[in-house]
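First the structure, in the form of C-alpha cells, and then the observations on it.
Here the complex is missing one protein chain, while the rest keep their positions.
Should a chain be cited, it is by its letter among A and B, assigned in written order, with residues numbered from 1 in that chain.
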Amino acid sequence: MRDVISITDFERKDLEYLFEKTDYFLNNLDKKFRILEGKIVSLAFFEPSTRTRLSFETAAKKLGADVIGFSSAEGTSVEKGENFADTIKMLEAYSDLIVVRHRFEGAARFAAEVSEDPVINGGDGKQHHPTQAMIDLYTIYKLFGHIDGLRYAVVGDLRYGRAAASFIYGLALFRPSIIYLVSPPLLKARREVIEFLKSRGVRFEEREDLGEVISDVDVVYMTRVQKERFPDPSEYEKVKGSYRLDLKLLERASKDLKILHPLPKVDEIDLEIDKTSYAAYYKQAFYGVPLRMALLTLVLSGE
Amino acid sequence: MRDVISITDFERKDLEYLFEKTDYFLNNLDKKFRILEGKIVSLAFFEPSTRTRLSFETAAKKLGADVIGFSSAEGTSVEKGENFADTIKMLEAYSDLIVVRHRFEGAARFAAEVSEDPVINGGDGKQHHPTQAMIDLYTIYKLFGHIDGLRYAVVGDLRYGRAAASFIYGLALFRPSIIYLVSPPLLKARREVIEFLKSRGVRFEEREDLGEVISDVDVVYMTRVQKERFPDPSEYEKVKGSYRLDLKLLERASKDLKILHPLPKVDEIDLEIDKTSYAAYYKQAFYGVPLRMALLTLVLSGE
Partner (left out) sequence: MRDVISITDFERKDLEYLFEKTDYFLNNLDKKFRILEGKIVSLAFFEPSTRTRLSFETAAKKLGADVIGFSSAEGTSVEKGENFADTIKMLEAYSDLIVVRHRFEGAARFAAEVSEDPVINGGDGKQHHPTQAMIDLYTIYKLFGHIDGLRYAVVGDLRYGRAAASFIYGLALFRPSIIYLVSPPLLKARREVIEFLKSRGVRFEEREDLGEVISDVDVVYMTRVQKERFPDPSEYEKVKGSYRLDLKLLERASKDLKILHPLPKVDEIDLEIDKTSYAAYYKQAFYGVPLRMALLTLVLSGE
C-alpha cells in the first residue's frame, strides 16, 4: 500500500488486514495516539465534502498528525490559474501524505504520479471513492461477520455516483451471493463496472424497481437519484417512487435487512427508518474514523 | 452541566463556580494543558462568526484538544440538502463535544436532543448566546468584584440581538440594583425577557434615550442598532443619535463607568473611547478564551 486510488487495486486479503487494524482503532477510539507525530497530512479538497474531509481530519489528528489544506478550490492558487500538478507539488513540499478530492476522473492517480508522497483518493470522478467502499465493506463485516454469501441491492444512481460504483467494485473482491443493480435505465451502472463483475465471476442482475427485490436481499445500499440527471423532469417523476425506502416497503423485507448509505441522504430514505434496526448508515459513518486511522497508519508506515 | 443551551438553565452558584475555574485559567494562560488530550471538539458554525469561533478554537487547543468543523454552511453537506439532525449525528460520531451556531431559535437545544455528546450553544436565534453572557458577567465580576448592587444600561437592539438578551437573562440570575433597557420602540426587549425579569423580581425600566440614564449607571452594555431593522429609513435617522456613545455624552457619566460590548462594533462607540478607562470591551473579548477553557473543562469532565 502506497497510494490508495481505486478499490480495484486491492485484494480481499489487503482489505481483511485493514479491517483487523480498524478493529484495533475502533476499540481504542478514546486514546490519543502518537503514531503519526511530526507528520503533516494535506487535505486537498478541490470539491466540497463534509463527511470524508472531517473524518480524515479527525483520524489524522487522533493519530497525532497535523493537518493542513483547503476545503474547496475557492480562494486557492487554483483560482489564480495554477495548474493541478503545481498545487500538488506544493502540498508534497509541505506534507507527508495527500488526500485528494476532485470532480475529474483520474485526478487522484495523476496526483500520485506527480507526488512522491503517498496519495489517497478522497473521491474523484464518477467511479472511485475507495475509502468509502472500505468503510462500507467493513460495516457489513461488522454487521454480519462476513461479506461473502450475502445478497445485495445497490440502488439509485449507479452511473454518476462514485460511492455506489466503488461499493460494487469492492463487493466484487469478495464472493457475494448476488448483487441486484437497481436503477432507472438512464442511470445504469457503467460498462467498466459491469465488465469488472463479469471478470470476477460475480452473479448480478440489473433491475429497475427496488420493490421487486426487497424481499430477496440482506443488504440495501441506497444512493440518491438526483432530479437533475433527467433531461425530462417528467421522466424523473415517473421513477422516483421506485428509489425511495419507507416502512411500508420494508414490510416485505427480511427482519435482518440492513440499509447502508454513504450519506448525506436527502429524502431517499424515510425519516421513520432512522431509528429502526434496519438503519446501519449512522454506524457506517461512525466507522469512517477508525478505518481511516488504520489506513493512514498503514500508508504512512509503508506497510 | 452537560449541555449549555441557555444562560437561564444556570444559577448564580454555577456561574460563580465557573468564574473560579476561569480565574485559574486566566492566571495560567501561557501554559499548554493536556486536560483534553485525545478529545475532539466540533465547531458547527452554520452562521459565520469570528470571535466566538476563534476563541472556542483557541480554548480547546490550549487544553490539548483537537478541533474540527466548519465556519459556514457553505460547501458542507447541508448545502446538498442534508437535514440538521444528520449533520449533528455525523459530528457526534467524530467528536466529543459540539459547539453549535445557527440563526434559528432552538437549533442548539435540538442538537442536544439528537446528540449524545454534550452541546454548547455558540449563539442561536435572537435570544440565546450563553457563553457570551458568561463572559460579560465575568468581566463585570473582575472589574467591580461583584455583579450585585450595580446599575446597568443595556442599549441598542434588544429585540433581535442575542447577546443583549442573554446578558439581561444573565443579570437576572444576580441582584442588580436596576437595569435600564434602552432601545428604540421597534427594538424593545421581547416579552419572554421582560417576564423573566419580573419572575426574578429584578427592578428594570424601559427607556428610549441613553442620554437620560448615562449619569445613573455603573455599566453600559452597548449593542448595535442596525439600519436594516427599520421598515422606514427615516425612522432610523431619527433615533440613531440616541444609540451612539461619544466622549461628549460620557462627560455626564460616572468616572468609574465601564462600557461593555460583545463586539464586533461598527460605529456605535466613538473610536476616541477605545483608549479611555471606560472601555472594557477589549478586556471582555480577552476573557473569552479563559472562560471557554473553564467551560470546556467542566462540560467534558462531566462536572
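Note that in this section contacts are C-beta pairs under 8 Å (C-beta built on N, C-alpha and C of every residue); 3 or more make two chains touch, one makes a residue touch a chain.
Just so it is clear, the model here is predicted, and its values are computed rather than measured.
Contact with the chain not shown here comes from a single listed residue; of B:Ser6, B:Thr22, B:Ser42 or B:Ser71, that residue is B:Ser71.
Check B:Lys13, B:Lys31 or B:Lys255 against the missing chain and you find that the one touching it is B:Lys31. Taking the complete complex into account, B:Lys61 is the one of B:Lys61, B:Arg190 or B:Arg229 that touches the chain left out.
Among the residues A:Phe45, A:Phe70, A:Phe110 or A:Tyr180, only A:Phe70 touches the chain that is left out of the figure. The chain not displayed touches chain B at residues 30-32, 48-51, 54-55, 57-58, 61-62, 71-72, 74, 263-267, 271, 282, 285-286, 288-289. Mapped onto chain A, the footprint of the missing chain covers residues 37-38, 40, 66, 68-70, 75-83, 86-87, 89-91, 93-95.
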